[in-house]
Structures are given as structure tokens and as C-alpha cells.
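Note that one protein chain of the assembly has been removed; the remaining protein chains are unaltered in position.
Up next is chain A:
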């Protein structure tokens, strides 16, 4: 006889004390003893794959089970294509150290990368410029194609296949979070349901699935974000003449910064952030016009005004008077001759920052936690910084026998990285806004600020150190 009473009253109730969607965790009646993974990394992009490699390589994780979930297919690169890819990243020395710690940097060195030693950043509306370089002309950073990094990481994952399992073409469709307090017979692990219906259990879920992170949305973590009204155009450029090409150039136009990053003696990569309409125009115009547009963006002085020029030369005299030793003259970037066909692509830009990086049994890294404007070249470097911090905390926790999903060390990671990332995000956003206008007071302000910063080398060194961590 059917027994049961149900009285239905109100609709679903608001969730009071829980920080996320509350889904009752069913007791898996009759479920087999599934393996409980120690760490599952959701998202196999640059940051996710590097996280899996770093964990697999860590000595205290030798008997732990790590899983990497990647929604796309495995990308196999038999041989390096002759043409350069149009998506490149600027890898800071700190990130290079991380990559070499688990052996991926060697693979990159065997493929191709370009080290740059100087960076010149200048304004379109004034003569001000800032030149970063290291005293001993060490490498300031490396320009590596994203495909090359990805391939190196894939190779390294294959080498670590006894500890790290990679599931390609697996997209997680839903997540079940554990309760805050231990509750009888409900699993304390995170349950992930994949597209094919199978489920996984894990002690710690690391979300590395990009700025539209599904993990972050499923956890209900608030994300502070806004779209810049800008798109970035990327292309691979052929220079008109072969040069040493170890300088990264960036010029702030009122419409947005344009940057040229060296790829080889004759090729460079372009990243031009500009308004949506202009970006669409650039992508669709013919090659000659595009090349002309690039050259004039770097070379022309149309945005200068006499007043600003006079003011800047005043400051310049003052600086040379006080500090006569170092004079940096403005250098011009190499001119562009051709563009690789089909290498012009555009993508929209925005800013994003997750309010919390961690929850019990959850950590966000990379673009899932923060998304930044490419003007400072810091996006993926922040992600790699997140990896070093999180691996350090997890390694110590594993060596202390702690439960990997415990908030005590996850909050250590969050504090660490939020301090660094918030500062960098705020600075990048400020720079973007400051340089997107040609109003004279602001131009003067930024010109003096830039020249002053250029003159004070300890300050420049601090900036470089912060960015390369």
C-alpha cells in the first residue's frame, strides 16, 4: 500500500547558511567502491595542464591520484609547423622557472621560443617613454607560441602518465559539493558528473576552465567582471629587414595599446587592442592597408600637441639635469613588410576577478579566477603564479598528511594570490583607462608619471620584479 505523505507547500526555499547550491548528496546505494581521486583539475588549457604536470611531478604527491579533465580532443603535434601561430604569450622568468621545474621548459627549448631583453613602452600623445631592461641584459621574458607550450605540457603529461590520468573529450556537466559539516553517510568528497554520465569523486577540485568557468558558476562564486569595449587583433608579421629583434615594443594609442613581440629575426607577433569597430575593420582590410595601419600606428606623431611636447621636453631637461648619467632616447620599432595570410584574428577583452578563489574542496586558478587586459602581458603569468603558490601549499599539506581539500591551506593560497593578483589587475585596469584618453591634463599627468618612473631605476626594478614573479 502506498504509504506516504507528502505535503507540498512553498516552493524551493532560499538557502540560508550555505555558500553554494545545496544539493543533497545521495547515498550511493550499491555503488561500487569508486576510486577517490586526490585532485581533479577541470580544464586542460595552458594553466590546467601545467597544474596537473606540477602536481604529478611533486615528490609528495607520488602516491596520489591526479586527474585532468579536458573537454577538447588531444592535440598531437607531430612536427613543428613552419608558420608561426598567431596566439603567443609572454612568459616571465618566474613562469619559466615553474615550467622548467617539471621539465616542460626543455621541450619548449627544443621547439622554439624567443627571448627578449628590453621592453620599450611609449605614448602616442607625448614624447614620454619608459624602457625596461635588466642591467646585465639578462632575458626579461620569453615569447612562446601557445601551441608550443601546450605541446610541451602534453608531452610532459605523457611522461607522468603513471600518476596523472588525462581524460580527453570529457566535459563535466555538474558538480555536487559536500556538506560543510560531516554528515552520516553522505560522501564528503566532490562528485563530478561527466557528459557521458559517469561520475568521479575527488578530494580537491581545481577549476582551471577559463574565464567562463563552469566550476566557478557551479560553486556560486561571485565574479566581478566587466567587458572592455575593446577587442584585440592578433597577427603574425614579417619585418621588412632582419634585425636582432630582442625588444618588445608597446605604444599606447588613444584607441588602445599596440604591441609587437619578437618571434624570430624576421618575424614578430602583433597584439593590437582597439575598439570593436576598428578591430573588425582591421581584420577585414587588405594586407597592404593593414601593414600601413600598423606602421603608422607605431611611427606617426599625429597625436602630439605642441604644448605637450614642450612640457615633456621641460621635464626631460630637468631629469637630465638631476641624473645626467642615463639618457634613454626613443627608439623606433622595426617596420613591417607583410602579414601572414589568415593569421589575423580578433577576440574580445574584459576584466574578471572571482571574489573567492577557494571553497572547501575547491580552488580556482588561472583565468577562472582572474582575467586581465593583455596590455601588460600578465594573463598567463598570473596563472602560472597561481600554480606555483597552490602547488607549494598542497605539497606542504600532503607532507603533513593533511586532507587536501581542507580550507586551512587553501585559504593560505587564496591570501597569497589575491594580494598579488588584485594589485596587478587594478594596475592594469588603471593603465588602460589612463591611456585611453587624449585629454591634455591626463596626457600631461601620465607623461610626467612615465618620465619620472623611467628616471627612477629602483622603481622600475620593483615593477619588473613584481611582474616577473
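Just so it is clear, contacts are C-beta pairs under 8 Å (C-beta built on N, C-alpha and C of every residue); 3 or more make two chains touch, one makes a residue touch a chain; residues count from 1.
Everything below uses one rule, namely that contacts and distances are computed from a predicted model.
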Check your understanding: UniProt name of the unshown chain, from "N-acetyltransferase domain-containing protein", "Histidine-containing phosphotransfer protein", "Nuclear cap-binding protein subunit 2" or "Ubiquinone biosynthesis O-methyltransferase, mitochondrial"?
Key -> "Ubiquinone biosynthesis O-methyltransferase, mitochondrial"
**Study point:** Full-complex contact with the absent chain, from A:64, A:251 or A:393
**Key:** A:64
Practice item. Using the touch definition up top, pick the residue from A:89, A:187 or A:428 that touches the left-out chain. Key: A:187
Point to revise | Residue touching the undisplayed chain, where the options are A:343, A:406, A:440 or A:453 | key: A:406
Revision key, fill the gap. Hidden partner sits against chain A at residues 1-18, 22, 24-27, 29, 33, 35-36, 59-64, 179-189, 203, 398-403, 406-408
